[in-house]
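One chain of protein is taken out of this complex; the other chains stay put.
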Amino acid sequence: MDIFIQQVVSGLATGGIYASLALALVMIYQATHVVNFAQGEMAMFSTYLAWSLLQVGLPYWITFFATVVIAFVGGLLIERVVIRPVEGKPILTIVIVTLGLLVILNSVAGWIYSYIQKPFPSPFPSKPIQMGNIFFGAHDVGEISVTLIVLLLLFLFFRYTPLGLAMRAAAQNPVSSRLCGIRVSWMLGLGWGLAAAFGAIAGMMVAPIVFLDPNMMGGIQLYAFAAATVGGFTSPLGAVVGGLLVGVTENLVGTYVSFIGTELKLTVALSMIIIVLLVRPTGLFGRTTVRRV
Amino acid sequence: MASEAGGTTKTAASADAVTAPSRGALSTRPLVMGALVVVLLVAVSLPFTMSNFRLFQFTQVLIYAIALLGLNMLTGYNGQFSLGHGAFYAIGAYTTAIMMDRWDIGYGWTIPVAGVLCLIVGFLFGWPALRLEGLYLALATFSLALAVPQILKYFEHWTGGSQGIVLTKPKAPFGLRLSEDQWLYWLTLAVTIVLFVLAYNLLHGRTGRAIVAIRDNHIAAEAMGVDNALYKSVVFGVSAAYTGVAGALSAVAIAFVAPDSFNVFLSITLLTGIVIGGLATISGAIYGALFIQFVPNWAQDISKAAPWAIFGLFLIVFMYVMPYGIAGFLRLLWIRAQRSAVIRGRPVRQ
Partner (left out) sequence: MGMAKRFLALLLALGLTSLVADAGAQTVVGVTATEIKVGNTNPYSGPASAYGTIGKAIGAYFKKVNDEGGVNGRKINYITYDDGYAPPKTVEMVRKLVEQDQVALLFQTLGTPPNSAIHRYMNQQKTPHLFVATGATKWNDPKNFPWTMGFQPNYQTEGRVYAAHMLKNTPDAKVGILYQNDDYGKDYLKGFEDALTEAGKKNLIVLRQSYEVTDPTIDSQIVNLKNSGATVFFNITIPKFAVQAIKKASDIGWKPVHYLNNVSSSLSTVLKPAGLEASKGLITALYMKEVTDPKWRNDKGFLDWVAWMKKYYPEGALDDQANGYAYNVAILMTHVLKQCGNDLSRENIMRQAASIKDLELPLLIPGIKVNTSATDFAPIEQEQLARFDGEKWAEFGEIFDAFRKQ
């Protein structure tokens, strides 16, 4: 029983990592209906900026908030400058632009900071918390908590603020929104900015565990896509639940199903996605859109 | 979504321009035929003028072109987004490798087998994929692509695991005095031409119109009697078959397969190729193939420090200047040329 709980706990910790980036992915999708392939790299780059600030001597929490703000502005600028010229073009054209962005950010990060991994500090204590025979990493707990707080803020923002409502409207029906006086273009920019900010938070939470290097987010982004798919791209709650589910299932299957073992863990996680999609094609929490003919 | 709707109608226009006979203005047919003949002549004569190394690169271009044509059939013409075609490329490559290495079967036979196997697998995958729309289909196929290296490594006994399988590059048959590269180039060219002609006939006939109709308005298409489920699954299968054949040829040309050659980056490269080349066009497959083969090398020549940043820049600038791909851009130029000819009241041939 102990091992089961411990694996679930570990799974929640890993799942929390996937969930935090998945939130950013869903955020952008909700605001702009674009899947941003560069989300992970933007998060990685923001984390490197944080690292530079720490090197200069700024204390951790100041760096944290400064980075979130810088990331927000950066995301906004990227949308205005890089994505704007292809706004309204076919969806795949925009996807290729985000791919270009991914490649540029990765390459520039490697060029400026080199590819050797760097340690990144955690604001949480490093001693593990022990409850009976179960060990919780303090950072893991902290990281999931931050993710949940961000989720809550996001929920409140979209549901109860006029700006949040305007953003949702702009994404769902730009034409009508413009007629209502909503500056649609700026809403898109805001969406990217917020997503970039969340990505930065995800990056800074994740870097202490996986170490900072230009390819840090590559693997995680894959899992984050999986998480967002399982949970439904239209639901931030789904993204978080999806992430935690993927993490826990992976671990449990790897531990208990011996013929699969660890050599097919990733395959299992991915099969999960396909199974979920077959049963609920828009993800567990996704909203099915009804199209009228 | 305005962007998606606008996108599909525009690409529909480009597809229509291919399917409908050109009316009025400058007659396209003789010019297109002429250009095609010239291109074919150049292609066939390459082995006489190029070094073995360059031939190897152009063989790779042809292989990519076949794969891109396959993917374009599915994503461009039929609107089913696939981010997992690297998986079919891998299946094709490993089919060839295992048949050649374990069962000593001649490389020539492995290529149609790879194609048929991928046809079946693609069809089987296409069936459940029917339930998935746009983004979710893309992500399901993405997951498939992600799982491929791990699955390949797991079935070590067949696939050679992480070490991969080393193959022997085939020599020219009948004792012909050709280098291996020359022979492989002509073989690949022959396969390419056959597959392209088949695709042209498929896409410019009734089937093609049905496929495009499903993409543009599947409800209307169903109402008009097009069996969506059958067509979508068949297109998936054919698309996979094309990509599988490309994979098989690549295994022969490179003479080595390993799981890490078929990671998710391959699928992303293929997607990039069809968008850059031009969605829902046949010529786009060639332009895209040339792009993904040569532009990374140019980027390396330009900047040793951050070559992929240059490549990324290329991608973005291309999309700004040619949002409908190279083929789309050329078509736009052509239409403008036609229009200006009409406006200036020049006499035009029918």
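Labels for the chains are A and B, by order of writing; each one numbers its residues from 1.
Everything that follows uses one rule, which is that contacts are C-beta pairs under 8 Å (C-beta built on N, C-alpha and C of every residue); 3 or more make two chains touch, one makes a residue touch a chain.
Because the structure is predicted, anything quoted here is derived from the model rather than measured.
Trainee: Considering the entire complex, write down the shown chains that touch the omitted one.
Mentor: Every shown chain touched by the left-out chain: A, B.
Trainee: Touching the absent chain: which residues on chain B qualify?
Mentor: 51-53, 56-57, 60, 150, 153, 161-164, 166, 168, 250, 254-256, 258, 260-261, 265, 300, 307-308
Trainee: Against the chain that's been left off, what residues of chain A make contact? List them.
Mentor: 3, 6-7, 10-11, 13-14, 17-18, 106-107, 110, 114-117, 119, 128, 135, 137, 206, 209-211, 213-215, 218-220, 222-223, 250-251, 254-255, 261-263, 265-266
We adopt the following convention: only the chains that are shown with their structure count from here on.
Trainee: How far is the middle of chain A from the middle of chain B, if each middle is the mean of its Cα atoms, in Å?
Mentor: Whole-Å distance between the two chain centres: 32.
Trainee: Flag every residue of chain A that touches chain B in the complex, lowest number first.
Mentor: The touching residues are 29, 33, 35, 37, 82, 85-97, 99-104, 106-108, 110-111, 174-175, 222, 225-226, 228-229, 233, 263-264, 266-267, 270-271, 273-274, 277-278, 281-283, 291, 293.
Trainee: If you look only at chain B, which of its residues touch chain A in the complex?
Mentor: 1-4, 6-8, 10-11, 75, 81, 128, 131-136, 138-140, 142-144, 146-147, 150-151, 153-154, 219-220, 264, 268, 271-272, 275-276, 279, 305-309, 311-316, 318-320, 323-324
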